[in-house]
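Omission of a single protein chain aside, the complex is shown with its protein chains in their original locations.
The block that comes next holds subunit A.
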Amino acid sequence: MATHMQSASVAVPGGSVSSNRPKPGFMSRLAYHLQRYWQLWILVAPGLIFMFLFAYVPMWGIQLAFREFEPSKGLTGGDWVGFKYFIQFFQSPLFGQIMWNTVRISLWTLVMGFIFPIILALLINQIGSKKVKGFVQTVTYMPHFISVVVIVSMLNIFLSPGSGIIGRFFGDTSLMGNSGAITAVYWISEVWQHCGWNCIIYLAALSGVDTSLYEAAKMDGASRLQLIRYVDLPAIMPTCTILLIMQMGSVLNVGFDKIYLMQNTLNQTATEVISTYTYKIGILGGQFEYSTAIGLFNTVINFLFLMIANGISKKVNDASIF
């Protein structure tokens, strides 16, 4: 401990006080850093190892999208084939359908999943009584914890034609098997499950509004609706923007598990999305390179959307996540 402190007190003036003296070399600065912070490095090490192993090693493996896969030569040993598999995907007869399904389902979910929590938060914020407010919040958060498997089986039960509590209103048409209805089924159930949870963040923003603003607005004769429009809404605007940008980063991500579970032979033309397709041809079909290429294409498009949304919002709102 004593030597530790000594060396620390020697190294600091060397680095900062006299500018005439040459700066200590990289190695000595590194030694100093490690000597002071080695315990922090040990605390951070397990996390770093897991991150590199399970996030960055697969990223290294992305080059498989540009290579032929040869199991004997390992992940990156195959011949370089450039954009062959991307072109194969763009020219595939399924390309149009898959892209349209992915964009349609994810945009509906993104837009509705963005609007409804805001509306719900504004509504809950109107409740005066704390008890009622707590009750409504508790109830609306609850579905968030139900697993996807259970949600989809509940959909199957409720929508089953003839007998289901919703299905019976649609006669013999099976909503789950109807390629025209499945998008709506998807986003409505998504909103049902996550709306309450996603509005927590807006409620937090609303609880931070200065009450004198309400008083001032009321003095000026503002009605309830005007209070919402001119006090509440501006208060949550920054939060809305940030969340919207974040969501733009997943514009091509349709949650794999849910859509995969909702798929059946009848609705497949409307529910085959990028994630389910990469799973089927990659893991089930064994076309590793092709599947990797499609996955990479998906990630790149998402990232582009994220950057575009971030850029626009920086210009318009001065709010950005980078």
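We adopt the following convention: a residue touches a chain if its C-beta (ideal position, glycine included) is under 8 Å from a C-beta of that chain, and two chains touch if they have at least 3 such contacts; residues count from 1.
Throughout what follows, contacts and distances are computed from a predicted model.
J.: Would you kindly match the missing chain to its UniProt protein name, picking from "C-type cytochrome", "NADH-quinone oxidoreductase subunit M", "Sugar ABC transporter permease" or "Glutathione import ATP-binding protein GsiA"?
T.: Of the names offered in "C-type cytochrome", "NADH-quinone oxidoreductase subunit M", "Sugar ABC transporter permease" or "Glutathione import ATP-binding protein GsiA", the absent chain's UniProt record gives "Sugar ABC transporter permease".
J.: With respect to the chain omitted from the figure, which of A:A31, A:M99 or A:V148 is a touching residue?
T.: Only one of A:A31, A:M99 or A:V148 touches the chain omitted from view, namely A:V148.
J.: With the missing chain put back, one of A:W108, A:F158 or A:Y230 would touch it. Which one?
T.: A:F158
J.: Just checking the interface: what residues of subunit A touch the absent partner chain?
T.: Answer for subunit A: residues 1, 33, 37, 39-41, 43-44, 46-48, 50-51, 53-62, 64, 75, 120, 123-124, 126-127, 135-136, 138-143, 145-150, 152-154, 156-158, 162-163, 165, 168, 174, 177, 192, 196-197, 200-201, 204, 214-215, 218, 223-225, 239, 242-243, 246, 249, 256-257, 260-261, 264-265, 275, 278-279, 282-283, 288, 291-292, 295-296, 298-299, 302-303, 306, 321 touch the chain left out.
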